[in-house]
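A single protein chain has been removed from this complex, and every other one stays in its place.
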Amino acid sequence: MGAEFVALSLTPILIGVCVAVACALPGNFLLLRSQALIGDAISHVVLPGIVVAFLLTGTVTTGPMLLGAAGAAVLAVVAIEAIRRLGRIESGAAMGVVFTAMFAAGVLLLERSDTSSVHLDVEHALYGNLESLIWLDATGWASLMDASALAGLPVELPRMALALLVVGAFIALFWRPLALSTFDEGFARGLGLRTGPLGLALVVVSAIAAVAAFDAVGSIIVIAMFICPPAAARMMTNRLGHQVAWSMLFAALAAIIGYVLAGYGPLWIGASASVSAAGMIATVSGVILAVAAMAGPHRTRGS
Amino acid sequence: MNVQNIHLVTDEAIEKAEAERTASPLAVRNLTVSYGQTPAIFFVDLTVRAGAMTAIVGPNGAGKSTLLKAALDVIKPLAGTVTVFGAPLAEMRDRIAYVPQRASVDWDFPTRVIDVVLMGMYRQLGLLGRVRSKHRAAAMDALDRVGMTDFATRQIGQLSGGQQQRVFLARALAQDADVYVLDEPFAGVDAATERAIIGVLKDLRDTGRTVLAVHHDLATVPDYFDDVVLLNTQIVAAGPVADVFTEDNLQAAYGGRLTTARVDPESVAG
Partner (left out) sequence: MLGDALLLQLGYNATLVTLGAALLGITAGVAGTFLFLRKRALVSDAISHATLPGVGLAFVLMVALGGDGRWLPGLLLGAAVSAAIGLLCVQGLTRATRLGEDAAIGAVLSVFFGFGIVILTVVQTMTAGQQAGLEGFLLGSTAGMLRGDAVLLAVSAAAVLALVLILRRPLELAAFDPGYAEATGWSLGRIDLAMMGIVLVVTVVGLKVVGLILIVALLIVPAVTARFWTDRAGHVVIIAGAVGGISGYIGAAISAVAPALPTGPIVVLVGFLLFLVSLLFSPGRGVLASLLMHRRYQRRVHMRQGLLALAQGQPIFEALTRRLMHRAGLILPDGVATQSGQAAASKALLDETRWALVRADSSFAVAATRYDGLTPIEDVLTPDQLRDVDGRISAPKAV
């Protein structure tokens, strides 16, 4: 496990872990607020956000992409609320209307524009290409200390690490208001906490994680990361802090095991190429959830 | 303004009302809240008396909870202003402790009893303040006053209704406020819990704090409370129990449909 590992597998695994943890962190609160499907909505709407950013700027650099995605998330939330209030429509249906329309618009825009130069196409958008985020400039473990080799790191790695940092900082900083407003919103508002903007901020932070993950794992797999590790974690403990810790562990495990199975699994059974790492990561997170659902100590209500 | 009595109001009366408002722990003027096009409360004026226990009573759907929530800006009123000791609500939040209805809480949330009480100390702790032993001691002290110290590490969803209500009260006590606003504190609790809660509330009143509670049981109003507010979308009557808690006012508030609760003239005239 030497030079080849560092060049071909280290960076995808690290990116995968960052994606998984960055999504699992806000996912804990989305789950507890019964907003798990906002993750579904977010992961569909980041696509048009990114495409619009590309059409306006001609590039897919981090700044415009993030702004595009955040803008799309805010637009989606506003639209969903409007539909809910005006039509007195339940939130699931309202979400379904908004995110399918936005996703459809994103796909059509994508198909109609020339994005061949920036690896932005529908397949990518759906399930990314984690396996391709390799570190060609690496010659072995020593390259970690080599500045010129480090310059050749795939840009997705620092980007995802930064997103993880932002998400982690938000969760750490606003831990108390998030816990308070999720448990008892009336009481939180009575304390003067602005629960509306806080909820919106949580959604925006989730969108940031989703868009940073976009390049690596596409949009749909992100949902698995928002939901499965936190859901499995909830069934392991009755304490919020412990739940978040478990979710981070499960997320990292899913990323590592998923990538290894996708990359090396086929080799082990005699096939040639690898299978989708993103898909395998999602699958593994589902297996972890299934195990927790059958054996987790706190898997039923009131336990 | 409340229109139960048609007076031509003099300037002195206005000034007196204003002075009372400035001194009052919670004063509400012209509060109107509607859900869509349906009115919940209309043109409500209320000046809560300091150092007293005030009950808000009225029929179902009369807007009692709405009044509390609008007064504390938990929901946005269509019109109206709120002052706390004469200053805007936003500046005086640390003087108020709010205990919402139990029904609105997520009981599946992963948190223990002690953590819930510590939530009440958010103002003292802030975003990032560490929970030190003095905070834990204050929280355990609050739990002690409601008789729940043995349950400190229990998961909140495992408690009975009465135990949950006590924990909520402990959370409010931990805030060490001057005004305690409670929404149906006695709904669905056992007799022992009710005794414990009213004991704590009376202690608060005796130490000079103000208590305002939406109450659902007319029979216990004279026993528990000093002042009462009769609400049915508008204020029907408000003032000391002895003066206001009369058969006529109750009939007016309950639209002549009052058949179950009997007001004993003896206990009211006091």
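Each chain gets a letter, A and B, in the order it is written, and its residues are counted from 1.
One rule holds for everything that comes next: contacts are C-beta pairs under 8 Å (C-beta built on N, C-alpha and C of every residue); 3 or more make two chains touch, one makes a residue touch a chain.
Small disclaimer: the values here were computed from a predicted structure and weren't measured.
Engineer: Thinking of the whole complex, not just what is shown, which of A:Ala93, A:Leu144 or A:Leu267 touches the missing chain?
Structural biologist: Touches the omitted chain: A:Ala93.
Engineer: Looking at the whole complex, which of B:Thr32, B:Gln124, B:Thr149 or B:Thr220 touches the chain that is not displayed?
Structural biologist: B:Thr32
Engineer: One chain isn't shown here. Among B:Ile14, B:Ala87, B:Ala103 or B:Leu128, which residue touches it?
Structural biologist: B:Ile14
Engineer: Even though one chain is hidden, which residues of chain A still touch it in the full complex?
Structural biologist: Residues in contact with the chain left out: 31, 34-37, 39-40, 82-83, 86-90, 92-97, 100-101, 103-105, 107-108, 111-112, 122-123, 126-127, 220-221, 223-224, 226-228, 231, 234-235, 262, 266, 271-276, 278-283, 285-286, 289, 293, 296, 298-301, 303.
Engineer: By the contact definition given up top, give the residues of chain B that touch the hidden chain.
Structural biologist: 1, 3-4, 6-10, 13-14, 29-30, 32, 34, 37-39, 42-43, 78-79, 81, 108, 232-234, 236, 251-252, 255-257
The criterion applied here is as follows: only the chains that are shown with their structure count from here on.
Engineer: Nearest whole angstrom, what separates the Cα centre of chain A from the Cα centre of chain B?
Structural biologist: Computed value for the inter-centroid distance: 43 Å.
Engineer: Taking the touch rule as given, give the residues of chain A at its contact with chain B in the complex, in rising order.
Structural biologist: By the definition above, chain A touches chain B via 32, 173-174, 176-177, 179-180, 182-187, 189-193, 234, 237-240, 242-243, 301-302.
Engineer: Mind pulling up the chain B residues that touch chain A in the complex?
Structural biologist: Residues of chain B touching chain A: 69, 72-74, 90, 93, 96, 98-101, 104-106, 108-112, 115-116, 119, 122-123, 125, 127-128, 155, 157-158, 171, 181.
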